[in-house]
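The structure is given below, and queries will be raised subsequently.
Removed from the display is one protein chain of the complex; every other protein chain stays in position.
Our next item is chain A:
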Amino acid sequence: MKRNTVLSLLLSVLVLLAACSKEAESSSSPKEIIIGNIGAMSGTSAVNGKAQTQGIEIAVKEINANGGILGAQVKIVTRDDEADPTKSKTFMEEIVDKEKAKFVIGPTNSTPAAASMAYLQENKVISMIPVATGTDLISKNNPYAFRIMPSNEIQAKALVKIAVEEKYKRIALVADTSALGVDGIAVMEKTLKEYGVEPAAKVTYKSDDPDMTPIAQKIKEANADVALFWTLGADGAKIVRSLERIDYIDKLQIIGYTGLAMPNFRELAGPGANNVSVVSMNNWAVEPNQTELEPKYWEMYQKIIDQYGEYGKRDTNPTTVTSGYEAVYLLKWAIEKAGTTDTDEVKKVLENHASEFESVFVNEYAFSEDSHEGFPLEELIMVKISEMYNGDLYIKN
């Protein structure tokens, strides 16, 4: 009996050791690396999911052709969540539980991304967020989430920074009454206070209102010389038209966040669009009188054109495509530097060594242990909304 017990114990220990060694072996030399790709690929936000997927496809094709990651081929599991939080969470569970993905890219929309965030943290799944900009997605509560695009908070801070540095005296803040608008105007006001500046006016409106004249009147009454627009494209265009109608557009410069920048803004806003700028990524805006971006960014842009065509044939934004591309390469780099797919080790690399990563999106990622926001505030610049190079690249002011 005693002999049997000893044998059983010995066997258990051996099984346990075998399992541990297998686990260690599978993390350091995996046969296949599965990455989830989730986002809205149909419905009103479809263009974001499409852009993310295009970037991922280019990256994976290149990586697999060059030997994969740690010798393993990369497999992408794609799901269209239609920007629906419930569907998104179900798909995310499927990707993690059934497909055994330790890494996911997306979701593209902030609410679906928030819906799966707790689940991803519980399972220690690293989520790279190339598109969603909701401020709360990146926080101490979400230690395995990393964002590539500038968040709403970073954009709001950049708007204020630019307005103050450009020496505007009377700054009006304009936003709609949605959660996004309230978030944006609150950050802008807080940042203004940090600069010791009081806003000349705080103007809010209900999105989709057909008549924006009262908004324009309030900006005029405040005698603002710059208005920071935390507005979506169509609403912003209506306000610009109203400002023109009340003869105030020529006395005002407007700077908006990226939500303002819709492709046909100029057509919607009319001639007043000449006074409108938006924040954009420094590396992805062409210098005035130049015909190309800096070489490595231009090379990336050409890859997108080769694969998916020029603007017009392709409806996706090149910066969003690049953000999806970069998400895959950041994972590749971090996994290879860690020498393992163990997500705690990969997380440490992203937090402590991101400056070593050779990016085609930013000069240097700002990831740290304190913040998983990758986009550096100083790389957001002001560009003219009404002028595009090659149809889809901004031109610097």
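Please note the rule applied: a residue touches a chain if its C-beta (ideal position, glycine included) is under 8 Å from a C-beta of that chain, and two chains touch if they have at least 3 such contacts; residues count from 1.
Assume contacts and distances are computed from a predicted model.
> The chain that is not shown, which UniProt protein name from "Ni/Fe hydrogenase", "Sarcosine oxidase, delta subunit family", "siroheme decarboxylase" or "Branched-chain amino acid ABC transporter permease" does it carry?
Protein name of the absent chain (UniProt record): "Branched-chain amino acid ABC transporter permease".
> Which is it among A:Asn264, A:Ser355 or A:Asn390 that touches the chain not included here?
Reading the full complex, the residue touching the unseen chain is A:Asn264.
> Which residue from A:Lys75, A:Lys124 or A:Arg245 sits in contact with the chain not drawn here?
A:Arg245
> With the missing chain put back, one of A:Ala113, A:Ile126, A:Val203 or A:Leu393 would touch it. Which one?
Hidden-chain contact among the options goes to A:Val203.
> Name, in rising order, the residues on chain A that touch the hidden chain in the full complex.
44, 177, 203-211, 213-215, 217, 233-234, 237-238, 245-247, 262-264, 267-268, 270
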